[in-house]
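Right after this comes chain A.
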Amino acid sequence: MDILFKILIDPFLQMGAMPDLFVQTIWDGFVTGVLYALIALGFVLIFKASGVFNFAQGIMVVFAGLTLVGLYEMGLPAPLAVLVTLGVMFVLALAIERVVLRPLVNQPDIILFMATFGITYFLIGLGELIFGGNPKQMITDQLFLPRGAIEVKMLGGFVQFQKIDIAAAVIAVVMIVALAVFFQKTRIGRALRAVADSHKAALSVGISLNQIWVIVWFTAGIVALVTGIMWGARSDVSFGLQVIALKALPVLILGGFTSVPGAIVGGLIIGIGEKLGEFYWGPLVGGGIESWLAYCIALGFLLFRPQGLFGDKIIERI
Partner candidate 1 sequence: MATCEDTFPKLLMRNAVLYGDLPALRHKYLGIWQTWTWAEVAEIVRAYAQGLQDLGLVHGDTIAIIGTNRPKLYWSMMAAQCLGAIPVPVYADSVAEEMVYVLEHAGVTMAAVQDQEQVDKIFSVADRLPKLKAVLYDWGRGLRDYDDDRLHAIDSLIIEGRTHFQKDPRTVTALSHLIEQGKGSDVSVILYTSGTTGRSKGVMLSAERCIAAAKDSVSFDRLDENDQVLAYLPLAWVGDHYMNYAQGLVAGFCMACPESTDTVEQDLREIGPSFYFAPPRVFENLLTRVTIRMEDAGAFKRWLFKTFIGIAKNYGEDILNGKSVPLGGRLLYALGNLLIYAPLKNVLGFSRIRVGYTAGEAIGPELFSFYRSLGMNLKQLYGQTEAFLYVTVQPDGEIRADTVGPLAPHVEVKLTESGEVLFKSPGMFLGYFRDDERTAETLADDGFIKTGDAGFFEPESGHLKIIDRAKDVGKLKTGSLFPPKYIENKLKFFPNIKEAVLFGDGHDFATCFINIDLTAVGNWAERNNVSYASYQELAGHPDVYAMIADHVTDTNRSLAHEPLMAGAQIKRFLILHKELDADDGELTRTQKVRRGFIAERYATLIEALYNGTELADITTEVTFEDGRKGAISARVRISDCPVFSHEIGKAA
Partner candidate 2 sequence: MFYRETGQFKTNYAGDMAVFPILQDRIGIALILVVAFVLIPLLGSDFLLSSVMIPFLVFSLASIGLNILTGYTGLISLGTGAFMGVGAYACYKLTTLFPEVNIVVWIVTAGFFSAFVGVLFGLPSLRIKGFYLAVATLAAQFFLQWCFTRIPWLYNYNTSGAIEVGQRTLFGMNVTGPKASLEARYMVLLTLVTVLTWVASNLMHGRIGRSFMAVRDMDIAAELMGIDLLKTKLLAFAVSSFYAGVAGAAMMFLWYGGGEANDAFNINQSFLILFMVIIGGLGSMIGSFFGAAFISMLPTMLKFGLPALGIPLAGATAEHLTYILVGSLIIFFLIVEPHGLARLWQIGKQKLRMWPFPY
């Protein structure tokens, strides 16, 4: 009885008791969610266009971030560093297309999936080899990202909004919009959408599959870079990030592997959900449940909608 109270009633009483804290939690969750969404986004781009379950997206985030900081430390001015990093991401996309995707075309999904593991390992090794394994500070100021926090007095308490978080949210929104435009308006964008449906269609637009792969992987690279910067700015740039990046996966099952809006909504649900869970229910079981709550949310969700949030119903045929 008591335990039931602790689980079912008490948390909500707390929320009611301290609404400011509640809002705070929601906000934190929201921001984390946005960042999850960003990682998931890069993933969806690739899965849509090349059907590859790109496990390496997480590490690409770290790698991008590291490269940026690393280049800066080598003395490049920040803006230049950004450009060069973009260049690196492009080269990476090229390389992956040449070395991995092209030879493995028409192989079963699981094989490509494993290949992305290979990429992950490779990038971890490379990154550490060049920039060393220890965490780095993101060059927030040089990138003209705001620091500090705004304290808003509301609901009989103070809610703290980190400027960087706000920036993150804004930038994320901007980028999503940008992508949307890119997909809707530009020729390449349309081609990419076509690919998602059928490869022939893409060719009819007059772009080779290989080019398309390079483009999506590069786009994913850009997204990764932005994400890397944001994450970095909030905590620091380190390989620990890649485990957190795994959180993108439950987001994906929630949203469906192929749906951009799904990625975003999913990200937010997971982000907020796990923060609330951790904050209000975590203590009951000794905390730290962030590590798995996301997956369980997604899992429970899947059982009722196997096709994900935005997927269409699957009709099996013979």
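Keep this in mind: a contact is a pair of C-beta atoms (placed from the backbone, for glycine too) under 8 Å apart; a residue touches a chain by one contact, two chains touch by 3 or more; residues count from 1.
Criterion applied: all candidates are chains of the complex that A comes from, given by their letters.
The shown structure was predicted, so the numbers you read here are calculated from the model rather than taken from an experiment.
> Pick the candidate touching chain A in this complex: 1 or 2?
2
> Of all residues in chain A, which touch candidate 2 in the complex?
The touching residues are 53, 99-100, 103-104, 107-111, 113-115, 117-126, 128-129, 133, 243, 246, 249-250, 252-253, 257, 285-289, 291-292, 295-296, 298-299, 302-303, 306, 308, 316, 318.
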